[in-house]
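Heads up, one of the protein chains got dropped from this complex, but the rest are sitting where they should.
Each chain gets a letter, A, B and C, in the order it is written, and its residues are counted from 1.
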């Protein structure tokens, strides 16, 4: 794992320990909290058109940043509890996706894209 | 942003460009995909007790790693599209949380915790 | 509560009892399962344009029906566990929304719509 993410994980551990919140942080609960934060992120976009979503105002972008941060913070805590190296897992998944969706057959094909459910 | 996350983001850009998938990757769509992946992560835990979630078998842990990876990959792509520095946003959020939930009042109090909805 | 929904709820009770699945059906777990099913419904639409989502093929529409059904089935079970009259709650919420978003100020205004977060 990368040093910045390690440091952030360590800060999150201390944050929870100081507040005696570890008791609430079972992997099950952290996965729920992560899904809730992901939905709060989605909420910002739910009524926007795709084009509007590409041209957010500064205040909306700030809000996206905060919700994205919440997602990462819970993701790091979940991986910490289960001793998962998130960065290594992400690299391995990207590599696997490369094999699963070969460039030739996947290219620009929205029907295939949909079927792939990537 | 940290170099490893920058590199991963760059790989994701190339991955999408090679497959001509940028057309599907509006921030709105990426936020949907992120929420879907977060739910797939939650699905692993939905019928487990909190204690069971702390003692996953190796195969389940591997599955969690893969879904966690998917969440990170979409999160990085979303932040890339909107020019958000995810790591900086996460540090800022953690700092803000420290002010929002002072150690003294937050400590070990599940009722407060719930009210806080952190 | 309406008789058809009562009958369906009763069938769900028997279904769970026969399989001895009540032990897994805490409100917390049912709420997770509901969120997971809602995400499976969203997954069908995640890469479609809004226009494409209005013109689904028969097979996709069938799939939407199945996921929508899963959402309703968990929603009914959750409400049953907590003794909530879903239909009455829905009518009350719609009435409250009418007061919250008066026709005059809400009309056709996407910016307002977004701020309303309805």
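One rule holds in what follows: a contact is a pair of C-beta atoms (placed from the backbone, for glycine too) under 8 Å apart; a residue touches a chain by one contact, two chains touch by 3 or more.
Values in this document were obtained by computation on a predicted structure and should not be read as measured data.
Listed residues B:30, B:48 or B:106: the one in touch with the omitted chain is B:48. Only one of A:35, A:72, A:90 or A:106 touches the absent chain when the whole complex is considered: A:35. Taking the whole complex into account, chain A touches the unshown chain at residues 24, 29, 32-33, 35-36, 38-40, 42-43, 45-47. Chain C meets the missing chain through residues 2, 4-5, 8, 11-12, 15, 18-21, 23-24, 26-29, 31-32, 34-35, 37-39, 41-42, 44-45, 48-54, 56, 61, 64-66, 68-73, 75, 78-79, 81-87, 89-94, 97-98, 101, 103, 106-108, 110, 113. Taking the complete complex into account, residues 32, 35, 39, 43, 47-50, 110, 113-114, 117 of chain B touch the chain not shown.
As a working rule, only the chains that are shown with their structure count from here on.
Averaging Cα coordinates per chain places chain A and chain C 25 Å apart. Chain contacts: chain A has residues 32, 35, 39, 48-50, 110, 113 touching two or more partner chains.
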